[in-house]
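A single protein chain has been removed from this complex, and every other one stays in its place.
As written, the chains take the letters A and B, and residue 1 is the first residue of each chain.
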Amino acid sequence: MKSMMKRLGTTWTRLGNAGGIAAVFCLLVVLVALLAPFLAPLDPDRQDLAARLLPPFSGDHIFGTDSLGRDILSRLIVGTRASLVVAFTAVAISLVIGVGIGLVSGYFGGKLDAVLMRFVDAFLAFPFLLLAITIIAILGPGTRNIIIALIVSEWVVYVRLVRGETLSLREREFIMSARMLGVSKPAIMIKHILPNIYGPILVVSTLELGIVIVTEASLSFLGLGGNASTATWGAMLADGRSHLSTAWWLATIPGLAIFLVVLAVNMLGDALRDYTDPRMKGYRRGGEMPATETAEPAPPMELPAVESAIR
Amino acid sequence: MVRSMRKNSRIGARRGATVATAAAVVLSLVLAGCGGGNKAADPTSAGGSGAAPAGGAGGQLVVGVSDQILNLDPGLAPTGGRETIAVRNLIFDTLVLQGNDLKPVARLADSWTNPDDKTWIFKLHSGVTFTNGEPFNAEVAKYNVDRVLDPALKLSYFSQLSSIVESVEATDANTLTIKTKGASPGLLTILAYMQMVPEKNMKEVGDEAFNKAPIGTGSFKFDKRVGDQVYLTRNDDYWAGKPKLDGVVFQTIPEVSSRIAALQSGSIQIANQIPPDLATSLSGNVKSVTVPGTRIFFLAMNVQAAPFDDPAVRRAMADAIDQQSIVKNLYAGEGEALNQVGYPAMLGYQKDIKGFTYNPDAARKVLETVTTPIVIDVGQSDSTLAQAIYGQLEAAGLKNATVRIVEDSAFSAEKEGGTAQAYVGSWGVAEGDLDAVLIRHFWSGRSDTSKYTNYSSPEMDKLIKAEQAIVDPAKRSELFKPIAELLIADAPWVPIITPNEIYGVSTSVSGWEPSPIGLFQLKDTTLAGS
Partner (left out) sequence: MVRLIAVRLMHTVVVTLIVSLIVFALLHFAPGDPVSNVYGEQNVDAAQRAALRLKLGLDDPIWLQYFSFISHAVRGDLGVSIFQQQPVTTLIGPALMATLELTIASLIVSIAIGLPVAIISALKQNSIYDRAGSFFALFGISMPSFWLGIVLILIMSVHLGVLPVEGRVGTGISIDYITGINTLDALLTGNWEGLWSALLHLVLPAVTLGMAIAATLARVLRSSLIDIKNQEFIEALRARGLSQATVVRHMLRNAFPPTVIMVGIKIGSLLGGAIVIEVVFSWPGLGRLIVTAISARDYPLIEGGVLVMAVLFVLVNLVTDLVHGVLDPRIREGKRSGV
């Protein structure tokens, strides 16, 4: 217990105050998402057409009511879960796909790499929102399909990143020697290369997480939200936008929620970047890594922000 | 009628030409902009007050519309939404005009008579010319009807008109005789949308070029398109009197907040499609004006899909919906709560039937026994209404229901294919005639392959046939009564509301009245001087 506290303490120091606060905030948000049904003060789907557009602090409605008289606070709390599920799932799955393809492409190189890269380029060249719109039009609305649309456009980000890192790593001595020792290719990729690119992947993932949350809002704006019965922050924001001049809280409150979460996630990402980049602070990496790898300095960070925040 | 070809976009356009006009306008704008005080740094944003040269009449009116302006050749498909029709309605004239009470009034045709149910004789206004100098007469009117009837051209209104019209004759220079195949009460409505093009010019330049530079007899002349804007200038020789404005610009602004902002900042003087919630926010130098609309919003249920294959369930759904509350709260009272398929101004509306009534207790008894999951589909634009309906259904004991927002085109494919279990949609009845709804949704003899609710009833078919065989409105109204009642008993639709059309308009605009069908009559409109 004590050592755990100590470890937490060290982590905090390394993350810095901002990173620490961000981490705690993110944890809180996850907790809210998990406990949403218990936390929501009122039924988030209960409508009261006679009590529409109430301003914050009207009776039971701390954040007021929306255009159907539903309690905004409750919808915000319940929406946390939906929004996070979409964002986390989309990022996690595209991460897996992207890392897999990126490793293979970068490690084997040659023709395979060339072919894969052309596909990646094609997906990058395909304007993201258009891809999402068409995919949702084909698959139909719904949370699952929004996640699919996000994955289809997200995976390339990781391929690019991982491939680049792998390319530079595969010529390193410790990989060469592993190869000479007869370690199998999958083993080299997973056991030796992957651990060395955790840092950048983690950083990019946090950034992408933020981007995905904002993207979901943009999709709702363009009328490609999901199931109208489930509250998500994006849908709340998009629904409330035309009321900005008359009932500002409708769009501003979920907007703030998105802003704060994305802000926290990004700050955490920044802190993690500093944390994992050895040149930044001169910290030696912890004992988690095998000796062969710690001997090698981590590769320089590839650019994190390959994808746009403005989707 | 056609609502729209969705959102909008830039229409490729060339700048140039009419440099003189442009220069004059620019000059007046600059002058006005300087006098306009601190309003806006951009002279063009100084708006209504700025657009008018000092001294009163004239000026350029800018209308912000929600949808894109498509073809300006009235024959070409797509015909476009109301916005497009409105622009064309200024460039072109029609034989008859649909008045604000939805009844036909004289336009290019001074009068018309029916010697018998199948013959229509139109007396045309004499001395009318197109803006290129071509005269308008019965021959030209005949050409216009023939052009639509030409099976080779397959123009937009081809199948509609050809199913009705037997022959067209120019009896003399100012008399047009149309013989119909049967009694055709709908002929005048179609003619109200048939905009007259100049025969010689059309034959000379062809469709494509005409579409880019249309010429009509209307109160305004086409000037140019720039991006999302269509410029019209006054037709000084307009046969019904010279319009007061110098010109009109239609500018597409899809996003409603932006449209309102443009109105408030003065860069446009009229904005269409204002949601009721925001109408109240218009104050100061802008105000909202309303007119009863012609679009019916409804909940449609697939009569072949469980649980809606049981009429009792459909009626229970109707019992569960409180139209009055939706109109009062969701629409801020801006609309007509419907108790039958139809709105009061429409031919076929039955004042003295009870119709659908809100009866949650009766609904609960049936809805609580429904276990089949229900998906109510809706397009993006009506999702709030659909959720409100869903809320009421749920409150009346319906379980397992969800509202799904479907992308526009996928939604229409689903509706037309009759595959949606239930959907919230709308249908424009600018014709003001119940028949227009019946033949598209509830008549099994329709030839457009759309399925919607899959409703089909021999009795209904018989009633529709009877109603179509007569021209006299009073008699038809009688015949619509059993139809209205059958629709209530069978309940494939739960009609909800016909919302008012709400426009935002600058106080500098006078002499303009909103139209229930989205037309803009701007002949007598003026902009107040600065």
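Basically, a contact is a pair of C-beta atoms (placed from the backbone, for glycine too) under 8 Å apart; a residue touches a chain by one contact, two chains touch by 3 or more.
All figures in this text were calculated on a predicted structure; none of them were measured in a lab.
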{"item": "Which residue of A:129, A:148, A:231 or A:247 touches the chain not shown here", "value": "A:129"}
{"item": "Absent-chain contact - pick from B:226, B:240, B:375 or B:528", "value": "B:226"}
{"item": "Residue of B:104, B:198, B:243 or B:266 in touch with the missing chain, whole complex considered", "value": "B:266"}
{"item": "Of A:54, A:95, A:148 or A:214, the one touching the omitted chain in the full complex", "value": "A:214"}
{"item": "Chain B residues that touch the omitted chain in the full complex", "value": "1-16, 19, 22, 25-26, 29-30, 38-45, 51, 60, 62, 64, 68, 70-71, 76-79, 81, 154, 156-160, 163, 208, 211, 226-229, 231, 249, 251-255, 257-259, 261-262, 264-268, 407-410, 412-414, 416, 427-428, 436, 439-440, 447-449"}
{"item": "Contact set of chain A toward the excluded chain (per top definition)", "value": "18, 109-110, 113-114, 118-119, 121-122, 124-131, 133-135, 137-138, 164, 167, 207, 210-211, 214, 217-218, 221-222, 234, 237-238, 241, 244-245, 251, 255, 258-260, 262-263, 266-267, 270, 273, 279-280, 300-301, 303-311"}
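Keep in mind that, in the parts below, only the chains that are shown with their structure count from here on.
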{"item": "Distance between chain centroids, defined by C-alpha means - chain A, chain B (Å)", "value": "45"}
{"item": "Interfacial residue positions of chain A with respect to chain B in the complex", "value": "45-47, 49-50, 52-53, 67-69, 133, 136-137, 140-142, 223-229, 239, 241-247"}
{"item": "Partner chain A, residues of chain B touching it in the complex", "value": "256-257, 260-261, 275, 277-278, 280-281, 325-326, 328-330, 378, 380-381, 383-384, 386-388, 390-392, 394-395, 402-410"}
